[in-house]
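With one protein chain removed, the remaining protein chains of the complex are shown where they sit.
Moving on to chain A:
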């Protein structure tokens, strides 16, 4: 479908980005003067952006609308515009980002109420929203890249928000660096596009990518995938995401669950015309998705830190989305649908976890929770609904959107269909296990509360204020209803048809009813297993030491950090040290030696400034004589 110039309200869609950006600027430059109302301003910009996004989406009418702002870079044959593309896909993301974003801003008013740096927190959140909107609204890969690294910066600032804590500072740096590894892939993909196609706009690239050799398209696909893996915490770049939980919990909900980490899925879905041409790259996307969904699910079973369990759950769920986009045209809409419902229920779960921590003196160890259901009734109910939605309880959100992915995987047919489908079903069982374990350890059983630090009183759990619970309630409604709405009432695949093409009825290898039954049965097995291993017994307040090899590996997230450290970090440190030695002794030494040979002894070079000036004067004199001589020779000759 052709893109048309923006008209009416849509030509003001740049306000979506400008508003939160202005909010961030006012809060950062305004200093303490804005302390009193900074959080309100920060929330208002995002809320207004949501209203604008809603109005824009309603006036879209199945079109793809372009908004030209200004020329960013124009030199040689490279032209990069600051231009926006508002189409059904970017509309869906704009709504998710501003909608969930506004709720989390509201929640943060309460969550960060006692933090002396609350204003700055809202400034960074606003910055994030602006960058994320640029990422999804840009009409070319460079604009996407600018937003892409912009959200990386916001993520860095927010993970390190409590930067006095070394763990937070280190986690932030790790996130940024691992993202940069992915960014190299994205950057190289852009270079290849420019070299081969002479353009970096979506329209230009998608229009001519078909003329390229297959190998080149595959290379572009794989490079984009590398970028996607970094941002979305997918194998092999998944290790930063759980560490990112060092950031304040609203950050984990907004950035590291609902929006930023799904940018990789957006990138691949947006680049569908490229992936449609390369079976190889799609297969790699599938494998990455399948591997990551298992890694996340396995690690999620072993952690005791409530936020880390949710983080590995995010890793795993994004694995499902990668699996879906890897399936090609049948999976794009399914991936986006799961992305949206996941945005609701995972954001809700994180906000619930924040509410629990709020009640428990900021502790995160689930072995020190227990019996919180009665103390925190609203949190329990909203969290419980999110839990049911995530594990795929029939007719809640996850049920609709996760099943669609599993079905699509099985429909692939052949061995790969069975393997991928099997992995996806097994992952559903593990999801049910680790989430049930989390529920049991947190809300049920005996209270195992203890002081957060020696000398502090034991926590007295209390429900959070309504400024925090209202967003949780809204998100839990989304967790319950979004899947049904997006699959049955307002089918998302039809809304996205202008981008991904008309949905067509798939030929099912296995009847959907059978799939749904099997998935539900596996889910119930997972719940039962958790009940058997966790719910029936007393939860030890200290994690047992004598555990199986599998548990030990799962507790270490399958040794991802250890591998990174021994493969990259330590060799890198050795290399750095060796090079510093070489540069000081070798390169510099050789030059110093040479200089000494010219000027006398090396010790004289070190101490004798006066001697040196003489040398220089001699040099100048020699030079002048040389010039004079040469010039005379030329004029004479």
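Convention: contacts are C-beta pairs under 8 Å (C-beta built on N, C-alpha and C of every residue); 3 or more make two chains touch, one makes a residue touch a chain; residues count from 1.
The criterion applied here is as follows: contacts and distances are computed from a predicted model.
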Given that one chain of this complex has been left out, which of "ABC transporter ATP-binding protein", "NADH dehydrogenase subunit M", "Response regulator" or "Fe-S oxidoreductase" is its protein name according to UniProt? "NADH dehydrogenase subunit M"
Sort through A:357, A:372 or A:428 and give me the one touching the missing partner chain. A:357
Residue in contact with the excluded chain [from A:165, A:536 or A:570]: A:165
Going by the contact rule already stated, which one of A:9, A:22, A:95 or A:177 would touch the omitted chain in the full complex? A:177
Out of A:126, A:199, A:238 or A:382, the sole contact with the unshown chain comes from A:199
Considering the complete complex, of A:95, A:188, A:222 or A:509, the missing chain is touched by A:188
Which parts of chain A are in contact with the chain that was left out? 28, 70-79, 111-116, 118, 142, 145-146, 148-150, 153, 156, 160, 162-170, 172-173, 176-177, 180-181, 183-184, 187-188, 190-192, 194-199, 204, 208, 211-212, 245-249, 252, 305, 307-308, 354, 357-358, 361-365, 452-453, 572, 575-577, 579-580, 583, 587-588, 591, 595, 598-599, 605-607, 609, 612, 615-616, 619-620, 622-623, 626-627, 630-631, 634-635
